[in-house]
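Please read through the structure below; I'll follow up with questions.
One protein chain omitted, others in place.
A, B and C label the chains in the order they appear, each numbered from 1.
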Amino acid sequence: MIEIKILSEPLLVDACSKKVQDPAAGGINIFVGTVRNQTKGKAVLRLEFEAYESMAISEMNKIANTMQEKWDCFHICIHHRVGVLNIQDIAVVIAVSCAHRKASFEACQYAIDTLKQTVPIWKKEIFEDGEEWVSAHP
Amino acid sequence: MIEIKILSEPLLVDACSKKVQDPAAGGINIFVGTVRNQTKGKAVLRLEFEAYESMAISEMNKIANTMQEKWDCFHICIHHRVGVLNIQDIAVVIAVSCAHRKASFEACQYAIDTLKQTVPIWKKEIFEDGEEWVSAHP
Amino acid sequence: MKLTLISYGIARDILPAHKHALDIEVNTIEDLKTSLCKDYPELKNLQSISFAVNEEYRDDAFILSENDEVVIIPPVAGG
Partner (left out) sequence: MKLTLISYGIARDILPAHKHALDIEVNTIEDLKTSLCKDYPELKNLQSISFAVNEEYRDDAFILSENDEVVIIPPVAGG
(Lines give C-alpha, C1' and ligand atoms only; values in the text may rest on other atoms or scores of the structure.)
Protein backbone atom coordinates (compact mmCIF):
# COMPACT_ATOMS: atom_id res chain seq x y z
CA MET A 1 0.00 0.00 0.00
CA ILE A 2 1.25 3.47 -0.82
CA GLU A 3 -0.36 6.56 0.66
CA ILE A 4 0.94 9.97 -0.37
CA LYS A 5 -0.73 13.15 0.88
CA ILE A 6 -0.10 16.86 0.90
CA LEU A 7 -1.99 18.38 3.80
CA SER A 8 -2.53 21.82 5.23
CA GLU A 9 -3.51 20.62 8.71
CA PRO A 10 -1.05 19.35 11.38
CA LEU A 11 0.53 15.95 10.62
CA LEU A 12 0.04 12.99 12.95
CA VAL A 13 2.83 10.46 13.39
CA ASP A 14 0.53 7.74 14.79
CA ALA A 15 -1.73 7.97 11.75
CA CYS A 16 1.21 7.25 9.43
CA SER A 17 2.59 4.51 11.66
CA LYS A 18 -0.78 2.73 11.77
CA LYS A 19 -1.18 2.97 7.99
CA VAL A 20 1.97 0.94 7.41
CA GLN A 21 1.40 -1.76 10.05
CA ASP A 22 1.20 -5.24 8.63
CA PRO A 23 0.95 -8.67 10.27
CA ALA A 24 4.05 -9.76 8.32
CA ALA A 25 6.09 -6.66 9.18
CA GLY A 26 8.77 -6.77 11.85
CA GLY A 27 10.10 -3.25 11.50
CA ILE A 28 8.62 0.17 10.88
CA ASN A 29 10.89 3.14 10.40
CA ILE A 30 9.53 6.66 10.58
CA PHE A 31 11.23 9.93 9.75
CA VAL A 32 9.67 13.09 11.16
CA GLY A 33 10.98 16.40 9.85
CA THR A 34 10.30 19.33 12.17
CA VAL A 35 10.83 23.07 11.81
CA ARG A 36 14.08 24.25 13.38
CA ASN A 37 14.29 27.51 15.29
CA GLN A 38 17.41 28.70 13.49
CA THR A 39 19.34 28.45 10.27
CA LYS A 40 23.07 29.14 10.25
CA GLY A 41 22.70 30.75 13.66
CA LYS A 42 19.91 33.15 12.61
CA ALA A 43 16.58 32.88 14.46
CA VAL A 44 13.69 31.63 12.32
CA LEU A 45 10.19 32.82 13.28
CA ARG A 46 8.21 30.48 11.01
CA LEU A 47 8.28 28.72 7.65
CA GLU A 48 5.95 28.93 4.69
CA PHE A 49 5.72 25.85 2.48
CA GLU A 50 4.24 25.71 -0.99
CA ALA A 51 3.97 22.76 -3.35
CA TYR A 52 3.33 22.13 -7.02
CA GLU A 53 0.88 19.57 -5.72
CA SER A 54 0.12 17.25 -8.62
CA MET A 55 3.78 16.86 -9.57
CA ALA A 56 4.89 16.65 -5.92
CA ILE A 57 2.53 13.72 -5.44
CA SER A 58 3.75 12.10 -8.63
CA GLU A 59 7.41 12.49 -7.56
CA MET A 60 6.66 11.10 -4.08
CA ASN A 61 4.95 8.13 -5.73
CA LYS A 62 8.11 7.51 -7.75
CA ILE A 63 10.09 7.47 -4.51
CA ALA A 64 7.64 5.00 -2.93
CA ASN A 65 7.75 2.74 -5.99
CA THR A 66 11.54 2.63 -5.84
CA MET A 67 11.35 1.79 -2.12
CA GLN A 68 9.08 -1.16 -2.82
CA GLU A 69 11.29 -2.42 -5.65
CA LYS A 70 14.61 -1.98 -3.91
CA TRP A 71 13.79 -2.87 -0.30
CA ASP A 72 10.66 -5.01 -0.61
CA CYS A 73 8.72 -2.58 1.57
CA PHE A 74 5.19 -3.62 2.49
CA HIS A 75 3.62 -0.22 2.98
CA ILE A 76 4.73 3.37 2.63
CA CYS A 77 3.02 6.49 3.93
CA ILE A 78 4.33 9.97 3.12
CA HIS A 79 2.50 13.03 4.45
CA HIS A 80 3.89 16.47 3.64
CA ARG A 81 2.47 19.65 5.05
CA VAL A 82 2.07 22.99 3.26
CA GLY A 83 1.16 26.47 4.47
CA VAL A 84 2.49 28.33 7.49
CA LEU A 85 4.45 26.21 9.98
CA ASN A 86 5.72 27.32 13.36
CA ILE A 87 8.87 26.16 15.13
CA GLN A 88 8.68 22.46 16.06
CA ASP A 89 5.73 21.81 13.74
CA ILE A 90 5.99 18.66 11.65
CA ALA A 91 6.72 19.34 7.97
CA VAL A 92 6.94 15.74 6.78
CA VAL A 93 6.32 12.21 8.05
CA ILE A 94 7.66 9.20 6.13
CA ALA A 95 6.69 5.78 7.49
CA VAL A 96 7.71 2.46 5.97
CA SER A 97 7.22 -1.15 7.01
CA CYS A 98 9.41 -4.08 6.01
CA ALA A 99 9.84 -7.69 7.07
CA HIS A 100 13.17 -6.78 8.70
CA ARG A 101 14.38 -3.63 10.33
CA LYS A 102 17.54 -2.95 8.33
CA ALA A 103 15.57 -2.52 5.12
CA SER A 104 13.15 -0.14 6.85
CA PHE A 105 16.00 2.19 7.90
CA GLU A 106 17.61 2.17 4.47
CA ALA A 107 14.36 2.71 2.59
CA CYS A 108 13.27 5.57 4.86
CA GLN A 109 16.60 7.34 4.57
CA TYR A 110 16.50 6.98 0.79
CA ALA A 111 12.99 8.49 0.84
CA ILE A 112 13.83 11.64 2.78
CA ASP A 113 17.14 12.18 0.94
CA THR A 114 15.41 11.87 -2.44
CA LEU A 115 12.36 13.90 -1.42
CA LYS A 116 14.63 16.82 -0.60
CA GLN A 117 16.22 16.59 -4.07
CA THR A 118 13.32 15.94 -6.42
CA VAL A 119 9.92 16.81 -4.97
CA PRO A 120 8.66 20.25 -6.07
CA ILE A 121 8.01 21.76 -2.65
CA TRP A 122 9.52 25.04 -1.53
CA LYS A 123 9.91 26.73 1.79
CA LYS A 124 10.52 30.30 2.80
CA GLU A 125 12.15 31.11 6.12
CA ILE A 126 10.70 34.13 7.89
CA PHE A 127 13.17 36.05 10.05
CA GLU A 128 12.70 39.06 12.33
CA ASP A 129 14.11 41.29 9.57
CA GLY A 130 13.11 39.61 6.32
CA GLU A 131 12.51 36.34 4.53
CA GLU A 132 14.36 33.95 2.26
CA TRP A 133 13.52 30.99 0.02
CA VAL A 134 15.56 28.05 1.33
CA SER A 135 18.35 26.79 -0.98
CA ALA A 136 17.35 29.20 -3.75
CA HIS A 137 20.77 30.81 -4.07
CA PRO A 138 24.20 29.19 -4.19
CA MET B 1 16.30 14.34 27.87
CA ILE B 2 16.24 10.58 28.14
CA GLU B 3 13.01 8.73 28.87
CA ILE B 4 13.15 4.94 29.25
CA LYS B 5 10.04 2.97 30.17
CA ILE B 6 8.92 -0.63 30.38
CA LEU B 7 5.15 -0.72 30.04
CA SER B 8 2.45 -3.35 30.10
CA GLU B 9 -0.11 -1.24 28.22
CA PRO B 10 -0.11 -0.59 24.44
CA LEU B 11 2.67 1.71 23.21
CA LEU B 12 1.90 4.99 21.46
CA VAL B 13 4.18 6.23 18.70
CA ASP B 14 2.94 9.83 18.91
CA ALA B 15 3.73 9.98 22.62
CA CYS B 16 7.36 9.04 21.94
CA SER B 17 7.63 11.37 18.97
CA LYS B 18 6.33 14.33 20.99
CA LYS B 19 8.72 13.58 23.86
CA VAL B 20 11.75 14.07 21.63
CA GLN B 21 10.58 17.19 19.77
CA ASP B 22 12.87 20.16 20.24
CA PRO B 23 12.92 23.63 18.69
CA ALA B 24 16.51 23.05 17.59
CA ALA B 25 15.86 19.59 16.11
CA GLY B 26 15.55 19.11 12.37
CA GLY B 27 15.15 15.34 12.30
CA ILE B 28 13.38 12.75 14.40
CA ASN B 29 13.85 9.09 13.62
CA ILE B 30 11.55 6.49 15.11
CA PHE B 31 11.83 2.71 15.03
CA VAL B 32 8.67 0.75 15.79
CA GLY B 33 9.05 -2.99 16.32
CA THR B 34 5.83 -4.94 15.77
CA VAL B 35 4.92 -8.59 16.31
CA ARG B 36 5.19 -10.66 13.12
CA ASN B 37 2.64 -13.35 12.28
CA GLN B 38 5.26 -15.98 11.45
CA THR B 39 8.78 -17.10 12.20
CA LYS B 40 10.67 -19.20 9.67
CA GLY B 41 7.36 -19.86 7.94
CA LYS B 42 5.59 -21.10 11.07
CA ALA B 43 2.45 -19.23 12.17
CA VAL B 44 2.80 -17.34 15.45
CA LEU B 45 -0.36 -16.84 17.55
CA ARG B 46 1.05 -14.36 20.05
CA LEU B 47 4.19 -13.41 21.96
CA GLU B 48 4.89 -13.20 25.67
CA PHE B 49 7.56 -10.74 26.77
CA GLU B 50 9.26 -10.65 30.13
CA ALA B 51 11.96 -8.32 31.39
CA TYR B 52 14.47 -8.15 34.20
CA GLU B 53 13.15 -4.66 34.61
CA SER B 54 15.71 -2.80 36.70
CA MET B 55 18.65 -4.06 34.65
CA ALA B 56 16.75 -3.65 31.35
CA ILE B 57 16.21 0.02 32.19
CA SER B 58 19.84 0.41 33.19
CA GLU B 59 21.02 -1.19 29.90
CA MET B 60 18.65 0.99 27.85
CA ASN B 61 20.01 4.03 29.65
CA LYS B 62 23.53 2.99 28.63
CA ILE B 63 22.35 2.83 25.02
CA ALA B 64 20.80 6.29 25.28
CA ASN B 65 23.94 7.74 26.85
CA THR B 66 26.06 6.36 24.01
CA MET B 67 23.62 7.87 21.49
CA GLN B 68 23.98 11.29 23.06
CA GLU B 69 27.78 11.04 23.16
CA LYS B 70 28.26 9.64 19.67
CA TRP B 71 25.55 11.42 17.65
CA ASP B 72 24.83 14.52 19.75
CA CYS B 73 21.19 13.50 20.09
CA PHE B 74 18.93 16.01 21.81
CA HIS B 75 16.31 13.66 23.23
CA ILE B 76 15.79 9.92 23.31
CA CYS B 77 12.64 8.03 24.23
CA ILE B 78 12.59 4.22 24.45
CA HIS B 79 9.38 2.44 25.42
CA HIS B 80 9.40 -1.36 25.59
CA ARG B 81 6.31 -3.40 26.24
CA VAL B 82 6.04 -6.58 28.33
CA GLY B 83 3.27 -9.14 28.82
CA VAL B 84 1.15 -10.79 26.15
CA LEU B 85 1.31 -9.21 22.69
CA ASN B 86 -0.80 -10.10 19.69
CA ILE B 87 0.20 -10.00 16.03
CA GLN B 88 0.88 -6.42 14.88
CA ASP B 89 1.09 -5.07 18.44
CA ILE B 90 3.99 -2.72 19.10
CA ALA B 91 6.78 -4.28 21.17
CA VAL B 92 9.19 -1.34 21.15
CA VAL B 93 9.32 2.31 20.13
CA ILE B 94 12.65 4.14 19.92
CA ALA B 95 12.47 7.85 19.06
CA VAL B 96 15.48 10.16 18.77
CA SER B 97 15.88 13.79 17.77
CA CYS B 98 19.00 15.38 16.34
CA ALA B 99 19.91 18.65 14.66
CA HIS B 100 20.29 16.80 11.35
CA ARG B 101 18.58 13.77 9.94
CA LYS B 102 21.57 11.55 9.13
CA ALA B 103 22.56 11.37 12.80
CA SER B 104 19.00 10.50 13.80
CA PHE B 105 18.95 7.47 11.48
CA GLU B 106 22.34 6.22 12.63
CA ALA B 107 21.60 6.69 16.32
CA CYS B 108 18.22 4.96 16.09
CA GLN B 109 19.65 1.99 14.22
CA TYR B 110 22.43 1.67 16.78
CA ALA B 111 19.78 1.72 19.52
CA ILE B 112 17.62 -1.11 18.19
CA ASP B 113 20.63 -3.22 17.15
CA THR B 114 22.18 -2.88 20.61
CA LEU B 115 18.89 -3.31 22.47
CA LYS B 116 18.47 -6.70 20.83
CA GLN B 117 21.95 -7.73 21.99
CA THR B 118 22.23 -6.43 25.52
CA VAL B 119 18.89 -5.59 27.14
CA PRO B 120 17.60 -8.41 29.41
CA ILE B 121 14.19 -8.88 27.84
CA TRP B 122 12.95 -12.23 26.60
CA LYS B 123 10.11 -13.32 24.38
CA LYS B 124 8.33 -16.60 23.89
CA GLU B 125 6.57 -17.37 20.64
CA ILE B 126 3.28 -19.20 21.04
CA PHE B 127 2.37 -21.51 18.16
CA GLU B 128 -0.71 -23.63 17.49
CA ASP B 129 1.20 -26.68 18.74
CA GLY B 130 3.62 -25.37 21.33
CA GLU B 131 5.85 -22.51 22.38
CA GLU B 132 9.49 -21.50 22.16
CA TRP B 133 11.78 -18.91 23.76
CA VAL B 134 13.17 -16.83 20.88
CA SER B 135 16.93 -17.21 20.22
CA ALA B 136 17.38 -19.49 23.23
CA HIS B 137 18.95 -22.36 21.29
CA PRO B 138 21.65 -22.27 18.61
CA MET C 1 4.74 29.82 -29.94
CA LYS C 2 2.10 30.31 -27.27
CA LEU C 3 3.04 28.86 -23.88
CA THR C 4 1.74 29.17 -20.37
CA LEU C 5 4.50 29.60 -17.81
CA ILE C 6 3.74 28.63 -14.22
CA SER C 7 6.12 29.51 -11.46
CA TYR C 8 6.57 28.59 -7.81
CA GLY C 9 8.77 29.60 -4.92
CA ILE C 10 11.35 32.25 -5.64
CA ALA C 11 10.58 32.04 -9.38
CA ARG C 12 7.10 33.31 -8.64
CA ASP C 13 8.62 36.36 -6.95
CA ILE C 14 10.87 37.05 -9.98
CA LEU C 15 8.36 36.45 -12.78
CA PRO C 16 5.31 38.70 -13.23
CA ALA C 17 2.71 36.15 -11.97
CA HIS C 18 2.14 32.60 -10.81
CA LYS C 19 0.55 31.87 -14.22
CA HIS C 20 1.77 33.87 -17.12
CA ALA C 21 0.98 33.66 -20.88
CA LEU C 22 3.96 33.86 -23.24
CA ASP C 23 4.15 34.30 -27.01
CA ILE C 24 7.76 33.54 -27.76
CA GLU C 25 10.08 32.17 -30.49
CA VAL C 26 11.46 28.99 -28.91
CA ASN C 27 11.87 25.30 -29.77
CA THR C 28 13.38 23.70 -26.71
CA ILE C 29 13.49 24.09 -22.96
CA GLU C 30 17.00 25.43 -23.45
CA ASP C 31 15.71 28.22 -25.72
CA LEU C 32 13.06 29.09 -23.16
CA LYS C 33 15.59 29.17 -20.34
CA THR C 34 17.88 31.48 -22.33
CA SER C 35 15.02 33.80 -23.17
CA LEU C 36 13.72 33.95 -19.60
CA CYS C 37 17.19 34.56 -18.19
CA LYS C 38 17.54 37.53 -20.59
CA ASP C 39 14.18 39.02 -19.59
CA TYR C 40 14.51 38.24 -15.88
CA PRO C 41 18.24 38.30 -15.08
CA GLU C 42 17.59 37.50 -11.40
CA LEU C 43 16.90 33.91 -12.52
CA LYS C 44 20.63 33.59 -13.26
CA ASN C 45 21.41 34.06 -9.56
CA LEU C 46 19.51 30.93 -8.59
CA GLN C 47 21.34 27.77 -7.65
CA SER C 48 19.48 25.91 -10.41
CA ILE C 49 16.39 26.15 -12.61
CA SER C 50 14.53 23.11 -13.85
CA PHE C 51 11.45 22.85 -16.03
CA ALA C 52 8.51 20.48 -16.02
CA VAL C 53 5.93 19.77 -18.69
CA ASN C 54 3.02 17.44 -17.88
CA GLU C 55 4.29 16.95 -14.34
CA GLU C 56 7.65 15.52 -15.41
CA TYR C 57 11.08 17.11 -15.27
CA ARG C 58 12.28 17.79 -18.84
CA ASP C 59 15.86 18.27 -19.94
CA ASP C 60 17.27 21.13 -22.01
CA ALA C 61 16.71 19.28 -25.29
CA PHE C 62 12.99 18.75 -24.71
CA ILE C 63 11.00 20.16 -27.63
CA LEU C 64 8.11 22.38 -26.64
CA SER C 65 4.72 22.28 -28.35
CA GLU C 66 2.14 24.99 -28.97
CA ASN C 67 0.06 25.64 -25.82
CA ASP C 68 2.32 23.65 -23.50
CA GLU C 69 2.05 24.51 -19.84
CA VAL C 70 5.63 24.84 -18.66
CA VAL C 71 6.41 24.93 -14.97
CA ILE C 72 9.60 26.61 -13.86
CA ILE C 73 11.07 24.87 -10.84
CA PRO C 74 13.62 26.74 -8.71
CA PRO C 75 15.70 24.74 -6.18
CA VAL C 76 13.33 22.57 -4.16
CA ALA C 77 13.38 22.45 -0.35
CA GLY C 78 10.82 20.00 0.92
CA GLY C 79 10.97 18.01 4.15
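Everything that follows uses one rule, which is that a contact is a pair of C-beta atoms (placed from the backbone, for glycine too) under 8 Å apart; a residue touches a chain by one contact, two chains touch by 3 or more.
Every value quoted in this text rests on a predicted model; they were computed, and no experiment measured them.
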Which displayed chains the hidden chain touches across the whole complex: B
Sole residue of B:Ala25, B:Ala64 or B:Val92 that reaches the chain not shown, by the stated touch rule: B:Val92
Contacts of subunit B with the absent chain, listed as residue ranges: 33, 49-52, 54-56, 58, 80, 91-92, 112, 115-124, 133-138
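Convention: only the chains that are shown with their structure count from here on.
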CA centroid of subunit A to CA centroid of subunit C, Å: 26
Distance between chain centroids, defined by C-alpha means - subunit B, subunit C (Å): 48
Residues of subunit A touching at least two other chains: 33, 112
Two or more partner chains touched - positions in subunit C: none
